[in-house]
Each structure stands twice: as structure tokens, then as C-alpha cells.
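Heads up, one of the protein chains got dropped from this complex, but the rest are sitting where they should.
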Amino acid sequence: MEAIRRAAVSAVSNQRRNRRIKLNVGGAVFETWTHTLLKRPGTRLAQLARAMEADESYDSERGEYFFDKHPGIFATVMHYYRTEELHTDHNICGNIIKGELEFWGLTELDIEPCCWGHYNRFKENKQTLAEIDDTFTFNVDADAFGKNPSPFMQFKKKVWIFLEDPTSSREAKIYAIASMFFVLLSIAVFVLETHHLFRVPYDNYNGTSTITASSCTRTLTSRHTCCCRFNDPNELPYDESEPHDSMTYLDYICAGFFFLEFAARIFFAPKKSDFMRQPLNVIDVLCLLPHFVSIVMKSVDPTDKSSQIIKTILALRIIRVLRIFKLMKHYTAFKILVYTIKVSTKELLLMVIFLFTGVLIFASVAFYTENSTFTNIPIAFWWALVTMTTVGYGDKVPQTEGGYFLGSLCVLCGVLVVAFTVPIVVNNFTLYYSHAQSRMRLPPPKREELQK
Amino acid sequence: MEAIRRAAVSAVSNQRRNRRIKLNVGGAVFETWTHTLLKRPGTRLAQLARAMEADESYDSERGEYFFDKHPGIFATVMHYYRTEELHTDHNICGNIIKGELEFWGLTELDIEPCCWGHYNRFKENKQTLAEIDDTFTFNVDADAFGKNPSPFMQFKKKVWIFLEDPTSSREAKIYAIASMFFVLLSIAVFVLETHHLFRVPYDNYNGTSTITASSCTRTLTSRHTCCCRFNDPNELPYDESEPHDSMTYLDYICAGFFFLEFAARIFFAPKKSDFMRQPLNVIDVLCLLPHFVSIVMKSVDPTDKSSQIIKTILALRIIRVLRIFKLMKHYTAFKILVYTIKVSTKELLLMVIFLFTGVLIFASVAFYTENSTFTNIPIAFWWALVTMTTVGYGDKVPQTEGGYFLGSLCVLCGVLVVAFTVPIVVNNFTLYYSHAQSRMRLPPPKREELQK
Amino acid sequence: MEAIRRAAVSAVSNQRRNRRIKLNVGGAVFETWTHTLLKRPGTRLAQLARAMEADESYDSERGEYFFDKHPGIFATVMHYYRTEELHTDHNICGNIIKGELEFWGLTELDIEPCCWGHYNRFKENKQTLAEIDDTFTFNVDADAFGKNPSPFMQFKKKVWIFLEDPTSSREAKIYAIASMFFVLLSIAVFVLETHHLFRVPYDNYNGTSTITASSCTRTLTSRHTCCCRFNDPNELPYDESEPHDSMTYLDYICAGFFFLEFAARIFFAPKKSDFMRQPLNVIDVLCLLPHFVSIVMKSVDPTDKSSQIIKTILALRIIRVLRIFKLMKHYTAFKILVYTIKVSTKELLLMVIFLFTGVLIFASVAFYTENSTFTNIPIAFWWALVTMTTVGYGDKVPQTEGGYFLGSLCVLCGVLVVAFTVPIVVNNFTLYYSHAQSRMRLPPPKREELQK
Partner (left out) sequence: MEAIRRAAVSAVSNQRRNRRIKLNVGGAVFETWTHTLLKRPGTRLAQLARAMEADESYDSERGEYFFDKHPGIFATVMHYYRTEELHTDHNICGNIIKGELEFWGLTELDIEPCCWGHYNRFKENKQTLAEIDDTFTFNVDADAFGKNPSPFMQFKKKVWIFLEDPTSSREAKIYAIASMFFVLLSIAVFVLETHHLFRVPYDNYNGTSTITASSCTRTLTSRHTCCCRFNDPNELPYDESEPHDSMTYLDYICAGFFFLEFAARIFFAPKKSDFMRQPLNVIDVLCLLPHFVSIVMKSVDPTDKSSQIIKTILALRIIRVLRIFKLMKHYTAFKILVYTIKVSTKELLLMVIFLFTGVLIFASVAFYTENSTFTNIPIAFWWALVTMTTVGYGDKVPQTEGGYFLGSLCVLCGVLVVAFTVPIVVNNFTLYYSHAQSRMRLPPPKREELQK
């Protein structure tokens, strides 16, 4: 008797527990059994299934529970209760999902591995793309020149904007183009002054002109001729010549312009310390260094041209190549490249580590199998890298059958390692670039509205 | 007393403000609280939430607001009010979104960065793909030959269509194939006339036949033999020979055909000025130039074969290679390539700038670290480019340990730069090509319907 | 008075025309104005909007129009009426769309370009993937051996299945492995018999053994030594030696096996004509040819080893390399490759045409700018191709400054052309392969069910 009663109660309570329930989520109606909702205790819906009509979301008029939430994500939540697996809907941006899940008492960790990638990609993109949006417009810090700037400060700010933002006025654009022209001129001088057409023999070396023909001539008379390809008597050896005066003058003109530009920029910069911390400004100073050193040297001893110090100066001149980065100042794609490299350090390291591992192994085996070609492991490194990246200069080539087999393996590994690691690094860049491009195409006034 | 009353009023107004509201968008029902809609003042829904029953969309019969709009996009708009972030639905084409957003009082700039790319890709594709659709069918401008053309004009139009559209009739197709045959023949002649099998010594140079063997023979007797690879006595030096007569005849036959073709086409062209502005027609004229110059020269002085003028003519002959583009006239893939290059100028420039920056830096450092191999920076440019693109000829190879290290960096940078920049350019082409291919497979009559 | 009445009538008719209409498509409710539906005359919905209650789909009970159709696609159709642009829903397979559109009176050509690619990709994939599904199982044509086969025919069929389907029984598998072993052995013999380790001097050439050392020895005594790299006295010149007897025996054993196999297969083949039309069987016959010719020759004149006929036989031997394709018979990936190449002829042609155009132009310019290195255009073709594909042997390298510039352009164009054309061909293969792989992983019985 008691048993029957108990069973009846149990059945009733069962039935009660397993009532059909109607959930209105933002207008979309979902129906399920209460026992489905009770599967995941501690979540918002399990709470609802226990509280039933007492739940705050209950709308007695219509006999449903109303939530002003995203119906699409609720469908995936609903399915989680039915099957205990949380698979997200792939047409919904991953960034919506987190907040909604939290409302229902779930976490992003409940998402299954197969859908995690989709969810996470959006989450990561959101942050980086927002950061990229910030790199577009030129923003003068409003407070940098004081809140109620004096007329002088207002002038300073005006010049600063003129110097830094080519889009601010027509004059600023002309100045920017002139500045870029000087950069290009300076690089052209840097490159061409090494070419024999733009070089002359040292004035004070006339006496030793027979030595000028030097090493190559001697080679020509000997029998080892086939190694001496590109030398002809018209070519001056680099060590025994100096750039033509016109080159030197052009170089100093450029240096002068860059010096004035730098002086103006540091004078009008709102915060000197911030200014000197920017890499491009450090490069500016570095590029002027060789000229200063050279002027100082010449004023000390204008005739000595062969001393060790002069050679150091010559080596210093290479710093000037960094000026190419000045050209990049207003080039968005370059900023994106720099940003990508910063973000993808881990992936670049991966590429280097994988390549290095391959190079190490192949170089070692090559050294031990073909000692006559690869006289030491560091030299074999060079061969292995050149082979793995499919450059294949051919200056070192295996020549035994064991070496051929090893070389074949090395090539295959190289193709795979490059193919494995390159897409991982590149994907970021492609994403950032296309994002930046599409942002750039927006009309300028609206773009600023975007920054607010 | 007053405070209580005010509080009561406020509560009532609060309650009033926060009523549940039912929106019917194209049949799909959405429900939310009015205070949710008031979050974004100035938008269509905020207006509705203030006006309530007074809103023009109110359907008093059913107690809901009806909008004949896209329900899918309204779901994302709804979510914008709930979370203040606008994430689009990724299964909806981006081109639908703009118009709908505008109706609801939002703009495309409200879209979050993570969803912007999806939205924008569709927007961009729409325009370019529509343009590509236009390049398919051959359209004779209806008015070009006059509205009520005379019988002669009708004949002119008929011939014009025959000449330009190979799909217009069977005869037009045969003519097009004949024309392509002459192009191929002309190119074959152009290529083969430089090969020693198709060349004979100058007739009037018999006396100097001992000199013919010239440079190579002299080399063979000297000791620098291993640099003189492919020369054998049977090979005639190019400078001292002329193409076999049969080659010359074939060339003139081709030139004759192209001249007649061009004359016909310019005669039957509806608008001469438009005709001469098309690049392929300019190429037509250019390719005939060498022949005309050559005929003029020969009629002036038929014996002089070594003068400077003749050499200029020889150099002019290279123009004939442009005839290959005549072959491309009816080849869709080529049109798409040209279109892609036009659209992707910015991306191609990006590739060139990145490569140039890398080449400049590596060439400079290579020049300063290994001066004996890289005698000047322009030469080092060649090495750096050949290395960065993984061609690796091996004509210049670093030979010091510093050079090996630099070369390794150069290879890695090259692999990355190429990998970074190539996909950006290529994506466009792949998209356009597959679009064009799928359009081409449509049945022809329907395709024209598409153009209307 | 009349005007007022007319205006009133017009207003009424307007109101009548612009009634709100409720469409129930497969359970999902859509609502719109009748005037929206009238925008596209001649379609199913415009018809409905004119007929109203008289339409056959009208459900008077609920006051709605019911269609048992896909609600998702109807949403896109609905939007077409609202905005006059047909954008498809991207989570719906393109193959569903066509039929639904036709029901509503639209065609696939109404789809906008931006969504066309999505739609079309599915359409194309469906057909090719269905074809690929057919290549999996081995199907003996049921009627090939007669409807009520005699016992002999049943035996024939049994043997045929044994020969052709390695999965039919354990014995068939063993036979297939043995067959593959003979193929591998035959190829190993083919390769190794050319290596000097497996070669002996001609028996009847003892008298001329001094000549054996021949060309290379002579070279060694001369001064042109650095071109003669890999020759050492132990190496027999290929022309003056013959394979070791063991190699010849192994070759004949393999040939014997293949002959027997082929005889058996042609005997048991259900249809001889079909059998001989299969490429792999033609290869079978071709590969046996050199052996037959060789036997016939030897029986005619067993001593003559230097005649022209023998040399022809030697050249014939190369046919045996085709045997590698016998190995591919049961290798799915190879079938997919062949299928891909068949389907992608157009794309492969595109690659060849683009590369050829580039090669032609660069080779011509190279010939005219650097005549000393590139002595004729065909030779320059080789250089241009080797450069454009980034192989870069270095056997021909530009050596003037103009040549360097041209070479740089050539490399860049090559990188782009390869990058442009390769993905178009490759995409198909990747798709087919992954489809085939996923099909292969299904349990075998179910896979056959799939074929029904």
C-alpha cells in the first residue's frame, strides 16, 4: 500500500519533474523537457528547472520563461543540455559567444575541440584588429602642448603637425614628398658611390698606380684564370679609390637636410623623451653619425687616408642604409609587417628552430659521410641551409653516392619544413593587411569617427 | 509625501519605459525590453521605444510592430542593442547588410573589427565581379554604325563583327584560327631565325671568312678554355650571319597578312579614335614597324649591311615579340590576368618595395663584409635578389664565414618576404578566375540575358 | 467629385493591393506586403499576390498561404522581393538552391556575382565528387560473363576477379603483392643495369680494349681537365659495355612473368576490345616489346652488337620504365591525380601558356641585350624557364648590368606566374583527394551500399 503510494508520488514527481517547458529567448520559442535542463546542475537553466514558476523570468500570462538574450546562441546551449556536447554555430561571430555562455552559467572551456578553433580565431582577431585600427590616424596628444597653450605653444603644435602628418595640409604633403626625395637620393648615393663608374683613384696615390692593377693583373698572368671572372682593367679596386666628388657633395647635402629636419623635429616635439624613444628617430641620429665622424676626422688630419681610423669610418658608412626605414614612415603595409613580426615572434622562432634542427642533422651526417666536400660541420651547415631552402647555389654539392642520397633527403625535408612553418607566420600578415586595406578605403571623416 | 509620489511616478514611468515589446520583422518575432532599445538614442528602434503605440509600424490588432525587413540581419541588430557590439551573421552575404543597417539607423562603421573583414570582402567582391561579368560578351555598340544604317554601314558592321567576334559565325571562327596560325608562325620565325641552324653567313663577307671563326677560335687556342663551353666551329656567330632566306620570306608573308588584317580592321572599325586607343591595336602597328623600316633601308642602300642604322633595325626586330599578345585576344584567362594586375597594383608595389628593402640591406651588408666577392653594391643587389627569391644561380656566392651567416639570413628573409607578399596578390586572381570560369560554363543565350 | 471618388477608389485599391500577407513555408512564418511581392511579375509569388485568396496554397482556416518548401531559401527569396538583389544564404549547400529557386519562378542567373561563387562551387563539386565515388569499388559488369553463365564462364569470372581485385580474397592479395614485387624488381633492374657496377665490357671487344678508355683518357692528358669531373678509370663507358648477365637474366624472368600475366588477363577478360582499350594494358604490351625485338634480333644475328639496329633496340628499352604505372593500378591517390589532370586540362594549359609567354618575352629581350651569353633565342628560352621557375642552375647567367636588371624582372615575373597558376590547378586535387580519403575510411560494406 505504502509502496503503491510511494510509486504514485514518484510518478507524479517524475511527471512534475519532466514537464514540457517553454522558453522565449528574444522572441524565438524553444521547448524542452525539464529533466533535460536538470542534466547540468549549477547552470542558469537547471536553476530555472528547479524553481519553475517561481523563477524571475516566468511570464505567467503566456506560461513561458522570457530572456532578452541571443536566440542563436541559446540554440547551441539547448543542444548542450540534450547531448552534453557544446558545439557552436559557425555563422555566429565567436566574440558574441563568451558573454552569452556566461549568462547561462557555462564557460568557453565547455566548447568542444572541433568548434574551439572557430571560436578562438574570432576572439584573437578581435583584439589584434582593434590594435591595428589604432595605428591609422595621426593623433596629436591633446594635452601634450598644455591645456590652454600660449601662442608660442600653438605655433609649436602647428609646426609639429606640419612635420608629422602629411595629410594635414597641402604644404605638409609637399614637404613630405621633398623629404622622401632626399631619402631616395641619399640611398642612391649610398649605392652608386661603390660602383667603379662613380669612383676615382686616390689623388695622393698616383705614385703607386702600378700597384692599382694589383691582384687581378697578377692573376691574369698566372694560370688560375677561370676563377677571375668579372675583373677588367677599367675597374678600380674599391680599396684604392674614393667616390667622385659629386657623390660626396650630394651625400653632404642630404646629410644637411636630415640634420635640419631632425633639429626641427626635436625642437617642436611635444615630449623630448618620448621622441628619442621612437626607433625611427634613433635611426635618424645613427645615420648622421658617419658624417659627423668623417668631418671630425678630416679636420684633425685631412691628408691621412689609409689609417685604421679611416677604415672604421668607411665601415660606419653602412649605417646610412637604415635611412630606407625613413621611407617607410608613412607606408601602412610596412607598419603592418613590423606589427606582424612583433606578434608572430613565436612562429618565426618555430621556423628557425625547425630549420636549424634539420640543418644540424643533415650537416653532421654530410660531414661524416662526405668529408672531402664538407671539410667541417659549419661549412656543411651552409650547404644544408642552402639546400633545405631550395636555393641550391651549387658551390658545395655532394659527389658520392651516399652524399646524393643524403642530399635528396635534405631537399625533401627542406621543402616540408618550409611548407610547414611558412603558412603559420604568413596567415597573420595576410589577415592584418587585408583588414588594414579595407579600413583605409573608408572615407577619411568617417574613419576618425571610428577612432572615438 | 512629494518624494513618495515622485518615486511612485518614477517607478511607474520606469515600468512603463521597461515594457516588453514584440517586433515582427518579416514574419519572425523578436521580443525585448523597451529599455534595451533606448540604449542607442537616435536609431529607428529607440524612436520606436519612445513613440510606442504611436509608431507607424504598430499593429494594434496583434499588439506588435511590423517591419517588412530581413529577419536575419535584425537578429544581429537586436544583439547590438543588448551588448553594444555589432557582430554580423556570417552566413549572410555582406552586401545585404549595409542597406538593412541603414534602415535601422546604424552604419557599416558600427560593425566590430572581427566581423568587418567578412562584411568588407563581400562588398569588394561584388563590384569587381560585376566588372568581370562585363568583359565576357562581345558587344557592338548599337549606335556606332548609326541608328538607321545605310546598306554600306550594315555591311561594315557585318564585316566588323566577322573580324572581331569568332563566335559570331563559322567563317569568323575559321578566320580567327587562321589569324592565330599566322601569329604562331610569325613568333616561330622570330625565335628560330636566331638559331644557327637557320642562319647563313653574309654573302658579301666571303672574303673575311677566316675572321668568321673569330673570337671563339682564338679562345680555343688560348688557355682560358673552360669558360668557352657551347661554341663549336659549326655555330655561326650571330653578328656575322643573317637568317636563311626562307625565314625572311615567311616573316614578310606574316607581316603582309598582319598589314592587310590591320588595314581591314581600321577600315571597318566604327570609331577610328577608339580603335587606335586600344593597346592591342597599338601593338599591331608597332610590330609592323621593323618591316617597314627594313624595306625603306634596303631600298635606300641595299648593299650596306654593317652600318649603324642596320644594327638599330636589328634591335627594332625585338618589337615583333609583342605579337604574342595578339594570341591572347580571345583568351579569357589572359584578360583576367591583365585585370588582376590593374586592380592589384598596390599589392604588386608592396611586393617590390619589401623585396627592394631586403635586397638593399643585404646587398649593403654583403658589400661591406665581403668586398672581394661583391665588388660594388649594385652587383651585390643581383646576388641578394637571386638569393631572396631562392633562384640561387651560384655565379656569386659568399665565401667567408661572415658571408655564409649573412647569406643564411638573406635566404630566410627572402623566403618570408615572398611568402608574405605573394598570397596577397594571388588571392585576387584566383577569385576572379574561378568566377569567370563558372560564368563561362553557363549556356550562351542565358549569358547574354545576364548582361542586360 | 469624380476625382474624389477615383482617388478614394485608388486609395482603397491601393490599400487592397498593399495588404499584409502571411506565408507559411514549411512551418516558418514570413510576413510581407502584397506590393512587395508584385515587384517581380511572372514569378510564383507575384501570381499569388494577384490571386490572393483564390491561390491554391491559401489556407482559409488560418488565413495564410502554405508551401511545403525549404524555409531557409525562402528567406533569401523574400529578400529578393524586398531589395531586388538575390543573395544566397552561405550555410546552405548550393545544390539545394537551384530547385527551390525554380519553384518560386526564379533562375540561378538571378543570383548576384558576390554569392554566385559560393553557389557554383557546390554545384561543380557535386558532380565531380559523385564521379570520384564511382572509382572506388571494383565492379565486375554483371552481364559481362552472360546472364546465366556456363560453369566455364563462372570459372572465368572467378579467375578474372582473382586477377583484378586484390581485396576479393587472401590469395588474390598474395598474387597482387607478388605482381608488385615483379614490377619493382623489373624497375630496379632497369635502373641498375645502367650503373657501371653492374656492367661488363663487351666479350668480343677485347681486342679494342685500349680504345675502351677512350674519350675520357684522352681528355685527361689534355689540358681541358676541369670539365671532366666524374670519370675515373674504373668506370666503363656505357657504349662499350653491356649489363652483367645476372641483370639480363632477371630482366627476362620479369618479362616472362609479365607475359604470362598479360596472357592470363587477356584470356579471362570479359570483353577483349574493352580490355585492349585500357591504357594500363596497352602499356603492358609496350613494355614487353623491347624483349621480343631483342630476342628476334639475337636469333637473326647473335654476334653483331654494334649495328644500328641494336642501338635502336637499346633505345627501345626505355619503354620499360612505363611499368611504374602498373604499380599505380591499386593506388587511389594516383587515380585521383590522373582524374585531376583530366579535369584540369584547361588550368594546366593556362599555366603553360602564361609561362611560355613570359619565357618568350624574357628570352627575346635577353637575346637582344646580352648576345654574348645567350647566343640564340631557343637557348635563352632555357635560361628564362629555369629562372622563372626559380630553379636557377647557373649554367647560363646574365653578366652585364642590363642582363642583371632583366634577370631580376624575370625572377619576379616567374615567382608571380607560378604563384598565380599553381593554386588553380592544385585546389581541385586537394579537394578530390580529401574527399576520396574520407570515403575510404568508411567501413567496406557500407561503402558498397553507397554505390547503389
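Residue numbering begins at 1 within each chain, and the chains themselves are lettered A, B and C in the order written.
Just so we're on the same page, a residue touches a chain if its C-beta (ideal position, glycine included) is under 8 Å from a C-beta of that chain, and two chains touch if they have at least 3 such contacts.
Note that this is a predicted model, so its numbers are computed, not measured.
Chemist: Based on the whole complex, identify which of C:D133, C:E164, C:E261 or C:E401 touches the chain you can't see.
Modeler: In the complete complex, the chain left out is touched by residue C:D133.
Chemist: Which residue from C:V200, C:I295, C:I318 or C:L349 sits in contact with the chain not drawn here?
Modeler: C:I318
Chemist: Of C:Q47, C:T83, C:N281 or C:T389, which one is in contact with the hidden chain?
Modeler: Checking the options C:Q47, C:T83, C:N281 or C:T389, the one contacting the hidden chain is C:T389.
Chemist: Could you list which residues of subunit B touch the chain missing from the display?
Modeler: Residue positions of subunit B that touch the missing chain: 90-91, 226, 229-230, 390, 392-394, 399.
Chemist: List the subunit C residues touching the unshown chain?
Modeler: 24, 26-28, 59, 66, 68-72, 90-96, 99, 122, 125-126, 129-130, 132-133, 187, 190-192, 194-196, 223, 225-226, 230-231, 235, 238-239, 315, 317-318, 321, 324, 328, 331, 333-334, 337, 340, 348, 351-352, 355, 378-379, 381-382, 385-386, 389-395, 418, 422-423, 425-426, 429-431, 433-435, 437-439, 442, 446, 449-450
Chemist: What subunit A residues would touch the chain not displayed?
Modeler: Against the left-out chain, subunit A lists 20, 22-23, 28-33, 36, 75, 78-79, 82-83, 85, 87-92, 107, 109, 112-117, 120-121, 124, 223-224, 226-227, 346, 350, 353-354, 357, 360-361, 363-365, 367-368, 371, 375-379, 381, 387, 390-395, 397, 399, 401, 404, 407-408, 411-412, 415-416, 419-420, 423-424, 427.
Everything below uses one rule, namely that only the chains that are shown with their structure count from here on.
Chemist: By residue number, over half of the contact pairs should agree; on that basis which option among A-C or A-B is the same interface as B-C?
Modeler: Repeat interface, by the over-half criterion: A-B.
Chemist: So how far apart, in whole Å, are subunit A and subunit B when each is placed at the average of its C-alpha atoms?
Modeler: 27
Chemist: Would you mind pulling out the distance in Å between where the CA atoms of subunit A average out and where those of subunit C do?
Modeler: Those two chain centres are 38 Å apart.
Chemist: Counting only residues that touch at least 2 other chains, which ones in subunit C make the list?
Modeler: Residues 90-91, 226, 390, 392-394, 399 of subunit C touch two or more partner chains.
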